[in-house]
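A single protein chain has been removed from this complex, and every other one stays in its place.
Chain naming follows the written order as A, B, C, D and E, and within any one chain the residues start at number 1.
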Amino acid sequence: MAFTHFDQEGNAVMVDVTEKADTVREALASGTIKLNQEAFEAVANGTTKKGDVLSVAATAGIMGAKKTAGLIPMCHILPITNCKVWFELDPKQREVHCFCTVKITGKTGVEMEALTGASVALLTIYDMCKAMDKSMEIGGIRLKRKTGGRSGEIVNP
Amino acid sequence: MAFTHFDQEGNAVMVDVTEKADTVREALASGTIKLNQEAFEAVANGTTKKGDVLSVAATAGIMGAKKTAGLIPMCHILPITNCKVWFELDPKQREVHCFCTVKITGKTGVEMEALTGASVALLTIYDMCKAMDKSMEIGGIRLKRKTGGRSGEIVNP
Amino acid sequence: MAFTHFDQEGNAVMVDVTEKADTVREALASGTIKLNQEAFEAVANGTTKKGDVLSVAATAGIMGAKKTAGLIPMCHILPITNCKVWFELDPKQREVHCFCTVKITGKTGVEMEALTGASVALLTIYDMCKAMDKSMEIGGIRLKRKTGGRSGEIVNP
Amino acid sequence: MAFTHFDQEGNAVMVDVTEKADTVREALASGTIKLNQEAFEAVANGTTKKGDVLSVAATAGIMGAKKTAGLIPMCHILPITNCKVWFELDPKQREVHCFCTVKITGKTGVEMEALTGASVALLTIYDMCKAMDKSMEIGGIRLKRKTGGRSGEIVNP
Amino acid sequence: MAFTHFDQEGNAVMVDVTEKADTVREALASGTIKLNQEAFEAVANGTTKKGDVLSVAATAGIMGAKKTAGLIPMCHILPITNCKVWFELDPKQREVHCFCTVKITGKTGVEMEALTGASVALLTIYDMCKAMDKSMEIGGIRLKRKTGGRSGEIVNP
Partner (left out) sequence: MAFTHFDQEGNAVMVDVTEKADTVREALASGTIKLNQEAFEAVANGTTKKGDVLSVAATAGIMGAKKTAGLIPMCHILPITNCKVWFELDPKQREVHCFCTVKITGKTGVEMEALTGASVALLTIYDMCKAMDKSMEIGGIRLKRKTGGRSGEIVNP
């Protein structure tokens, strides 16, 4: 199987979706940031008190999802119809799990938008915690579920 | 220790660096994407033949590093003086390791630029391989080294 | 009545318009900047002679309307089909009134685009006059009329 | 007095600040949005409970301030060193007052950044309340105080 | 014949395409950069060895085409469905010819996107060769072919 993002001469190309039908498509991506105890507690407390890191990160994630076509060279400009970013905290592992779901009625899927939204949200948490923790790590950025389009449903458990 | 990104009333703020000295600062970030056999081989072959995924990803990573202040809400606009993105392939693990180094003579560090550059480069690889592999995972995004500024050298082995 | 921009857990979300029909929608917004005598005359003269502040401001307003989704976190990316910015001068009050109309065939309204276009146009006038007048004020930014979509026609006299 | 933003032939120009000294400069801008009772209460409650409109608006305002040079044609690209957006609520008038302060060590002032930050924050409140109130009005956008640079301190009481 | 980009009062406007039908449209633009011998050889060798200028330029061209509406004031935001940038080398003339094709199913043509893509790709070659050649020239930027829409096929031989 060849790359769909290169033509026969090896030129990188945007995949041609001109003739594809507009269908409802949805993608859910996730990722995780691991923090030290001090930073994790600061983030966790921020969700109930003033100084809400996760609210800033969710806003950044949604705005980041909308910027996907400006960041990823071969991504199409997609007028997405829905985006949501949310978090789950795992105090035992000192991890913040980020989820980003994106929807569209369009000709191509939105997994890159969901992955970009999650990545930007996690980088925003990193930025706001980096005075407290110099060794954070972001990982587990992956597609969890994708529906719509020719390839049908994809689930990564 | 409190967040530097919130004031006493809990308002999110850009950290005030007005009075800080301009010094040479450098940051190196890394991250990894794990691919299936088919996608890994296509990427690996692309580096010697036509269809070079990694060249597109490096370009996207450098452009992404320059967009950091537009993506991460509290990041300063930083006229970075150097940026480089490169890759190492691990065929046994089917992993592409991405490295991004950023430099500046400025008032604040550039780790967010390096982390963003690496993230965008890895997302670009994901995008160009997603027709071949629906289960890729991006991880290990972290700061490896940082020099310059008040906090001195930071090394995460 | 609850916010449409938050889900039940309080996460800020882009409103889901995936299932809405594409209909013709139009919005007209307006706003005003009040200038001192010197600045007002310079702007007024500029519309007939060289040095046309209002031409620059109209261009900035149209470009600003197109940037709405990049500025307002929960706004959808909307491929607007028409945008126009124009001005009326009130010499007695030394005010420049700005009007911005935006149209689309789409799933959601374009009032934010019209309001953003008017705001950016007025800020541009401010910028170009600020050497002459240090006490300008921008106000009266509001939706004047909106048609199309489920909520039908809205008129603010 | 002539426009500084036009040359002698009437061409719009960015003002030449090449030879100006780098000095510390600061600007504080403000503006107001007037809401109906339902929307005002929803915003006011959101500041203590889930669904925090003002946190989203502050984030958007800071990001908007950083985009000033991309919005206002003749504005310089300014690597601002500090930005903060905050709000005061006036329940009697059902008004939200927005304040935006910006700082830089640079060759030109940052009042446009402060005014743009306040404008974008207020437009964000508008966007998130527009399902509840179709007749909001944004006004009173003005410079309150400016220090640094050749023109010294400016105060608009 | 009058400008379609101005209304009867002389205000610059985005052309209203609200009522136009969505049809498949395509545009091909081209342009050329002339280099000195040293720079031309470096570019030509780069396409088979390491240091591939043309790969970076093609990536930049595709990303540039997507930014058209942010660059050209009266251009519509167009969710283009395909973009490809490629090059032909003329060693005798020491010229690199650039081609950019863009497609959409939409209400208006994409020639500006194709022309912008070609221009940005050529400027990228200029940037990467400017240490070797201080006298490069970019020219011949024009529409070669355009199909779809009311004006039918246009061919510039």
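In this text, a contact is a pair of C-beta atoms (placed from the backbone, for glycine too) under 8 Å apart; a residue touches a chain by one contact, two chains touch by 3 or more.
Remember, it's a predicted structure, so these values are computed and weren't measured experimentally.
Contacts of the undrawn chain with the visible chains, over the full complex, involve B, C, D, E.
Taking the complete complex into account, E:Met136 is the one of E:Leu78, E:Val102 or E:Met136 that touches the chain left out. In the full complex, chain C touches the omitted chain through residues 52, 55-56, 59-60, 63. Taking the whole complex into account, chain D touches the unshown chain at residues 7, 9, 11-20, 69-70, 73-74, 76-79, 106-107.
Considering the complete assembly, chain B touches the hidden chain via residues 24, 55, 58-59, 62-63, 66-67, 77-86, 103-105.
What we mean here is this: only the chains that are shown with their structure count from here on.
The chain with its Cα centroid farthest from the Cα centroid of chain E is D.
Two chain pairs, A-B and A-C, are compared here, and A-B has more C-beta pairs in contact (counted per touch definition above).
Chain centres here are Cα means. That of chain B falls 31 Å from that of chain D. A straight line joining the Cα centres of chain D and chain E is 36 Å long.
The set of chain D residues that touch two or more partner chains comprises 52, 55-56, 59-60, 63, 67. Taken together, the touching pairs give a contact graph of some other shape, not a line, ring, star or complete one.
In summary, the structure contains touching chain pairs A-B, A-C, A-D, A-E, B-D, B-E, C-D, C-E.
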